[in-house]
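A single protein chain has been omitted from the complex, and every remaining protein chain is retained in its original position.
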Amino acid sequence: MPRVLGMTKPVMSIADLEKFLTREFPQAFHAESGLTIDKVEHGRAVVRLAYSEQFIRPGGTISGPTMMMLADFALYLAVLSAIGPVALAVTINFNINFLRRPEPRDLIADARMLKLGKRLAVMEVSLHSDGSDEPVAHVTSTYSIPPKSGA
Amino acid sequence: MPRVLGMTKPVMSIADLEKFLTREFPQAFHAESGLTIDKVEHGRAVVRLAYSEQFIRPGGTISGPTMMMLADFALYLAVLSAIGPVALAVTINFNINFLRRPEPRDLIADARMLKLGKRLAVMEVSLHSDGSDEPVAHVTSTYSIPPKSGA
Amino acid sequence: MPRVLGMTKPVMSIADLEKFLTREFPQAFHAESGLTIDKVEHGRAVVRLAYSEQFIRPGGTISGPTMMMLADFALYLAVLSAIGPVALAVTINFNINFLRRPEPRDLIADARMLKLGKRLAVMEVSLHSDGSDEPVAHVTSTYSIPPKSGA
Partner (left out) sequence: MPRVLGMTKPVMSIADLEKFLTREFPQAFHAESGLTIDKVEHGRAVVRLAYSEQFIRPGGTISGPTMMMLADFALYLAVLSAIGPVALAVTINFNINFLRRPEPRDLIADARMLKLGKRLAVMEVSLHSDGSDEPVAHVTSTYSIPPKSGA
């Protein structure tokens, strides 16, 4: 399936993102959040959630809201990687299809831009268990980007 | 807009739901979760999330994942209210449109069945801040219901 | 479920809409299109599609694309009813859940605004067969509204 972006150098590096998130979203991104940024390109972010008892449902499954939180986080980093720290960029739509039960392992979200416009960014996220190629969930999401991009 | 269900007596009462959730999902529903079941009818559940520092983003806004978690919880209760404690009913699709910034107040999710079939349930959720009529987010979601409903 | 708009006087009347559509979209809205505008309020449009052999699938069912076309048309009229003839307003997202088989009768789409902002309009549509209250499909959709509204 064709991808939109040829550039690979992100506006913010992994270190930039970690610094920004620690300062701006300490309640979401901290030492015990289980979140790690595995990879960042221009318009792409790969994020890992460490497998932990606190995210599981009966039967050992990672819960739906946990998957949504992880996808949402990866989407935000993909936006940051392409346009920088625009605090006012907001999600307007988020659509998730749950495909398979995740394995009892780390969960990885790979978010990519389908389109980056002046006012809107449209992205998709594929979630899969560490070590597996089969997607456990697929997300499409749209962000609204404010008229003037400021930090 | 026409609604599908005429019946109002739920299969599980608020007390039944609280007992079930406390036993089956202690990590999601507990004294500090901030979640209260305000109302249950057949195919409908109204859930309240107490306003709390831990759910907020810079600027005092309740975060997107928090809204998704609340909607997901209300959807599950609406399913339980109509078909009882079917542990294997699973979300297959969840689509959310974010409409407005929530107020710094309790957030209320009102989930209703659009259709309850043998194999699928389709629902919508409207989220609004306590004391306001304007929706802050709107969700549609589909659940798969297992062939044989067991407790 | 709470609705957003208190105003009922539309920016364009049924006659205004018919004139505009006949001039701008003659290939979609014409004597043989089977489309009738039943009702228009501010941010709401009710449209009827006459039952016809050409829209049906094996078994007498109205096809999915026909339902999507009808919902799309009702959405556009709901936008026109609230902001007038803005040729550049475009759909950015359209999500439909198919709920039941339509009856072999006229199909009615009732489109309403959930939110009208400066840059985005979010709407929902309920489709039902004439004479029935049960929805056959439910749509949510987002439109992008251009910065300066011109005719």
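Just so it is clear, A, B and C label the chains in written order, and each chain counts residues from 1 on its own.
As a working rule, a contact is a pair of C-beta atoms (placed from the backbone, for glycine too) under 8 Å apart; a residue touches a chain by one contact, two chains touch by 3 or more.
Because the structure is predicted, anything quoted here is derived from the model rather than measured.
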Query raised in the report: From the list C:65, C:104, C:117 or C:147, which touches the chain that is not on show?
Result: C:65
Query - Residue touching the undisplayed chain, where the options are C:40, C:96, C:109 or C:125 - result: C:96
Requested in this report: Give the residue, chosen from A:11, A:28 or A:114, that touches the chain omitted from the document.
Outcome: A:114
Query raised in the report: Can you name the residues of chain A that touch the chain not displayed here?
Result: 1-4, 95, 97, 99-100, 110, 112, 114-115, 122, 124, 126, 128, 133-135, 138, 140, 142
Query raised in the report: When the complex is taken as a whole, what residues of chain C touch the one chain not shown?
Result: 24-25, 27-28, 54, 56-58, 63-65, 68-69, 72-73, 87, 90-98
Query - Contact set of chain B toward the excluded chain (per top definition) - result: 92-93, 95, 119-120, 122, 142, 144
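The rule we apply is simple: only the chains that are shown with their structure count from here on.
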Requested in this report: Compute the rotation angle for the C-alpha superposition of chain A onto chain C, expressed as a multiple of 5 degrees.
Outcome: 180
Query raised in the report: So what's the Cα centroid distance for chain A and chain B, whole Å?
Result: 24
Query raised in the report: Distance-wise, how many Å sit between the C-alpha centres of chain B and chain C, to the nearest whole number?
Result: 28
Query raised in the report: If you look at chain A, which of its residues touch at least two other chains?
Result: 92-93, 95
